[in-house]
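A single protein chain has been omitted from the complex, and every remaining protein chain is retained in its original position.
A, B and C label the chains in the order they appear, each numbered from 1.
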Amino acid sequence: MNDIASGDLGPWLSPEDLDLVRRKVPILYIDALPVRVDAHGELEAVGLLLRATDAGTISRALVSGRVLFHETIRQALERHLEKDLGPMALPRLPLAPQPYAVGEYFPTPGSAFYDARQHAVSLAYIVPVVGDCRPSHDTLEMTWLTPAEALTPEVLGDMSEGHASLLRQALANLGRLR
Amino acid sequence: MNDIASGDLGPWLSPEDLDLVRRKVPILYIDALPVRVDAHGELEAVGLLLRATDAGTISRALVSGRVLFHETIRQALERHLEKDLGPMALPRLPLAPQPYAVGEYFPTPGSAFYDARQHAVSLAYIVPVVGDCRPSHDTLEMTWLTPAEALTPEVLGDMSEGHASLLRQALANLGRLR
Amino acid sequence: MNDIASGDLGPWLSPEDLDLVRRKVPILYIDALPVRVDAHGELEAVGLLLRATDAGTISRALVSGRVLFHETIRQALERHLEKDLGPMALPRLPLAPQPYAVGEYFPTPGSAFYDARQHAVSLAYIVPVVGDCRPSHDTLEMTWLTPAEALTPEVLGDMSEGHASLLRQALANLGRLR
Partner (left out) sequence: MNDIASGDLGPWLSPEDLDLVRRKVPILYIDALPVRVDAHGELEAVGLLLRATDAGTISRALVSGRVLFHETIRQALERHLEKDLGPMALPRLPLAPQPYAVGEYFPTPGSAFYDARQHAVSLAYIVPVVGDCRPSHDTLEMTWLTPAEALTPEVLGDMSEGHASLLRQALANLGRLR
């Protein structure tokens, strides 16, 4: 899960405050899996963010980030999708607030889903995007993969355990996990 | 639930065969609630079919019809939406095959949901439409209502018990049943 | 949503810390609707907590409370159900972590769901209980109502807008909102 770098929206936390709340309460996140669908609603591809790490390897991820104070879940989805996919991605935000999966991450080594920074609870959504995806960060690329490509050990191995699980759950939910 | 008048798609049943299977097995239907959503995914309006009955009254209904032999659920949704809303409605078909509700109708008087013709099981979906809805039948109109308007006793009273329930369940599913 | 009175479990917040985080981030809650079901899985009754307010009126509510730091959603559900229904309630905790509804509460007057204390996001679950419910607090009682009784304006009027909506959504989800 990515953190928020800039301070242009709203009630952002100072690094000190964020440190503090992260030691006190679970932090609410959203995760979004961008997808391409054909005219009949059939899944064509899933979009994964590709990032070069400092160590020279790559990592793949869903769109992910915190829900801010006073922000609705839908606004958080919209903000993070725009931040990571650019302003022309034209995401179709979910109609219903129920997530297809809930991720629980703990800062305890050995947890099924581990996040060194915090206890996080993430609501995950599948989001069709119909526009042009142009990640704005230098270090970020967007790749579209067929369901079969996305489920290869190579691709899953480039993802955190939590995101690999959310990807599998998304494909299962769409009836595309054979 | 409406029946199929024309014979342009595929393995249609003769009236005799339809009569026969209706006395033998549950018949599979789909129901679709057309909705308008804004750019943020927020529900703006629900679409109900308006029909003049022979008795001079009106009735309101969801898009509804049988799943044919050899037809997928998604194809059945697409066919019935086109039949009732015209070819320019541009429905966004559901990505996942799980319905938001399941309707069970029985030909037994006194059933919670009654259908004199048959035992029917209907899978219900919420379908955003972004194009122009032009019902092709003379007797049919499409009306868009806000969630509040749709939930008035007048509107619900123009619907069958089953469809009124599916409408309420859809609005509940979208978090819009206050 | 009820707050936590005692301090026997884990990483509790001091009142000062709770005040602070409530001004910084959305606070994660769970809501649980206790239900009685018959041997065939059919809903018989919903359980609402009944509380006498200082003003001499009564209020009705779902089981509700915060998710603590390092606590899973399922542990939070179990803890709050035991706190409010007693140790012999024998709740059947949900198998899947996906809530049937998500509540979003804002401290802004005029919000659809208003919570003066905080921005809260609540994951809501339907929880069959098969044992004996004995609320431990003096001021608390548990009442079982049929779906029809629960949906009367009198009962819904004793609930907060948010909880009344969650109750309706639960009955819709179970196909029992006619």
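By our rule, contacts are C-beta pairs under 8 Å (C-beta built on N, C-alpha and C of every residue); 3 or more make two chains touch, one makes a residue touch a chain.
Nothing here was measured: the structure is a model prediction, and the numbers come from that model.
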The listed residue (C:G41, C:G56 or C:G157) that touches the chain absent from the view is C:G41
Touching the hidden chain in the full complex, which residues of chain A are there? Just list them.
101-102, 112, 161, 164-165, 168-169, 171-173, 175, 177-178
Considering the entire assembly, which residues of chain C contact the chain that has been omitted?
35, 37, 40-43, 74-75, 78, 92-98, 100, 126, 128, 173-175
Could you please point out the chain B residues that touch the chain left off the display?
11, 13, 17, 20-21, 23-28, 66-73, 97-102, 104, 106, 108, 119, 121, 123
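Here, only the chains that are shown with their structure count from here on.
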Ranking chain pairs by how many C-beta pairs touch, which one is first?
A-C
Regarding the chain A and chain B pair, does the interface count as same (over half of residue numbers shared) or different (under half shared)?
same
Once you find the CA centre of chain A and the CA centre of chain C, what distance in Å lies between them?
29
Distance between chain centroids, defined by C-alpha means - chain A, chain B (Å):
34
Residues of chain C that touch two or more other chains: which are they?
101-102
